[in-house]
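And now, chain A:
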Amino acid sequence: MGAVTVAVLLVAWETAGRVGLLSAYHFPRPSRLAVTIWDLVVVGFPVGVTVWQHVGATIARIVQGYVLAAALAVPLGLVIGGVRALDQATAPVVTFARSVATISLLPLAVAWFGVGERSRVLLIAYGCFWVILTNVVEGVKSVDPELIRAGRMLGSTPRQVFTRVVLPASTPRIFAGMKVALGLAFMVIVGVEMIGTIKGLGALIMEARTFYRSDTAMVGMIFIALFGFALARLLDRLERVLLPWSTGLEAVER
Partner candidate 1 sequence: MNQPAATPKIVVNGVSRQFPAADPERGLALQDINLTIGANEFVSVVGRSGCGKTTLLNLIAGLLRPTEGEVCIDGRRVEGPGPDRGMVFQHSALFPWLTAIENVEFGPRNLGVPRDRRRALARELIDLVRLRGFEDKYPRELSGGMKQRVAIARALATDPEILLMDEPFGALDELTRAEMQEELLRIWGARRKTVVFVTHSIMEAIYLSDRVVVLSPHPGRVRREVPIPMPRPRQRSSTEFMAYYEDIHGSIF
Partner candidate 2 sequence: MTARYAVRDIWISWAGIAVVLAVWQAIATWGLINPAIFPGPFEVARAAVTLVPLERVLLHAGSSLTRIVWGFSLGAGLGIAIGVASGWYRGLGSVVRAPIELLRPIPPLAWIPMAIIWFGLGEPSKVFIIFLGAFFPVVTNAYKGMTGVDPDLFRAAQTLGLGGWRLLMHVALPASLPDVATGVRVGWSLSFGALVAAELIAADRGLGFMIMNARELGQIGVIMYGIMVIGALNFLTDWLIREALFRRRLRWHFAS
């Protein structure tokens, strides 16, 4: 049923474009988009920069920022979540830092680190960091106390309780946070690629507009959606492999 709807919409769009109801500039027809995809693969836009280079640049930035954020946020979150006073002390700062729209840091990052790669990766890392941190802290705090008591009764030392009970029990929430952070990374990447680079899917769509190539901009959007979707699926798959026992949890989104 869904596929039928989409097919009908595409045919209607194509027909409306052919009979002149939709302008070719404002709504490039699906057939035109198909040609553009082909051009992007073989010729590239700007000429010489193929879509794979754009995708590669975007993914590289996301992965670097994301991994950096996770590498810092997970251990820090485990400590904060485990120490009540630390959680109390950091809560307002964390809440405020999370409220700061990552994109609003762009001018500051440019002033500090220039318009190069470092700014982009660090901004992605900033956005992801707070989301992951919040979820790790929440994950540790919401471990069922009965599990902890069970661990202690079964002879675990306090350290073992942490590594063998608290840590595994909080992984579903950590994973949920990682998924939200990935979505955020895809939001931020488009913004940070809009200045100072011609490589990356965000740069591609902004460049395309500058040259009045609405078809290329749309194809760029399609690729962003496709890769965002694919990476999200990959994380889902990874979660099922790594945490087959988990029933799935919703992240703390704010």
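Note that in this section contacts are C-beta pairs under 8 Å (C-beta built on N, C-alpha and C of every residue); 3 or more make two chains touch, one makes a residue touch a chain; residues count from 1.
How these were chosen: all candidates are chains of the complex that A comes from, given by their letters.
Source: prediction; values computed, not measured.
Engineer: Candidates 1 or 2: which touches chain A in this complex?
Structural biologist: Among 1 or 2, only candidate 2 touches chain A here.
Engineer: Could you pull out which chain A residues touch candidate 2 in their complex?
Structural biologist: 1-3, 5-6, 9, 25-26, 85, 88-93, 95-97, 99-108, 110-112, 186-187, 189-191, 194, 201-202, 205-206, 208-209, 214, 217-218, 220-221, 224-226, 228-229, 232, 253-254
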